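Missing here is one protein chain; the remaining ones are kept as they sit in the complex.
What follows is chain A.
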Amino acid sequence: MMDRSEWAVEARGLVKVFGDHRAVDGVDLNVRAGTIYGVLGPNGAGKTTTIRMLATLLRPDGGSARIFGHDVTKESQIVRQLIGVTGQYASVDESLSAMENLIIFSRLLGLSRSEAKRKAESLLEEFSLTEAAKRPLKNFSGGMRRRLDLAASLIAQPPLIFLDEPTTGLDPRTRAQMWETIQRLVKTGSTVLLTTQYLDEADQLADRIAVIDHGRVVAEGTVDELKGSVGTSSLHLSVQHPGQIESARQMVERVLNVLPSVAYDSGKITAPMANADGVTDLLIALREAGIPLAEMSVQKPTLDEVFLTITGSAASKQSDSPPQQQTKKAEVANV
């Protein structure tokens, strides 16, 4: 079916310069067909510019990109037949109704009048927009507009769909609906490349993630790999008697040989856990010392920590402060 290439997207050293600002500064991306790929980064990191270059909306100033093996600059018209784009700002016609929008896009994609009408109706149904089909878009809510936008990208059932911040500005319920729709898309064989600023979104949806900052890919991998790369899980302990918290802290420090952080008001001790086996020794030692625990949990690093660590250290390289400190800041911020 999509045997042209097992790679939906192959980008090598993409560069885009606006004036003297290098918005995208050598981005490499490889997206396997049939997966969801997340591009994560803060505002202004170059996510949208990267997507616009891959979607033939912007001409790269350097590097190359292929979509299912077709070059985005030399074979742009072929690439356009393989992609659907849902932009950050709804790319639908404000002055027309939802139905009219979908019919026009369908007609442009080569459907006959009756096919276009049927397609528009079924998409409106699928995205629960049927009731609003004839209303002008001016009265649409943000969520409805996004849904219509996504529906418009799916008319030709393109094998690759670009979603630029698909849930920015949506309420939590609409967001969850959007996630469901995206997951359903991939089940039907599509590949999705989405950008997001939300870590939980990438965590929920993406098979692989690239973190972009200052126009460069600063980290790439599966969600677990990325979490693993910022190091260790952390151990959270709270003691039953707040008076024992200081001795518990000393014990953690001695047995695990690490520097725990303590929140005295909640009686919580947090320590990095490099070696899971060491926890056994700690628990035995605590029991022997007669310090009963109220709660114990192990937390893997969240993507937030990953994000702050990676983008934080990239920023610190520029300001020449030691990256170690940044990591700590990220941990403290999370405690």
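Criterion: a contact is a pair of C-beta atoms (placed from the backbone, for glycine too) under 8 Å apart; a residue touches a chain by one contact, two chains touch by 3 or more; residues count from 1.
Definition applied: contacts and distances are computed from a predicted model.
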{"item": "Omitted chain, identified by the protein name its UniProt record gives, among \"Transport permease protein\", \"Multisubunit sodium/proton antiporter MrpD subunit\", \"Cytochrome aa3 subunit 2\" or \"Amino acid/amide ABC transporter membrane protein 1 (HAAT family)\"", "value": "\"Transport permease protein\""}
{"item": "Of A:11, A:156, A:194 or A:237, the residue in touch with the unshown chain", "value": "A:156"}
{"item": "Given A:10, A:28, A:93 or A:121, the one touching the chain that is not displayed", "value": "A:93"}
{"item": "Chain not shown: contacting residue from A:8, A:24, A:39 or A:55", "value": "A:55"}
{"item": "Contact with the hidden chain (one of A:43, A:188 or A:297)", "value": "A:188"}
{"item": "Touching residue (missing chain; options A:75, A:207 or A:253)", "value": "A:75"}
{"item": "Residues from chain A at the interface with the omitted partner, ascending", "value": "1-2, 4, 52, 55-59, 70, 75-78, 80-85, 87, 89-96, 100, 104-105, 107-110, 126, 136, 152, 154, 156-157, 159, 185, 188-189"}
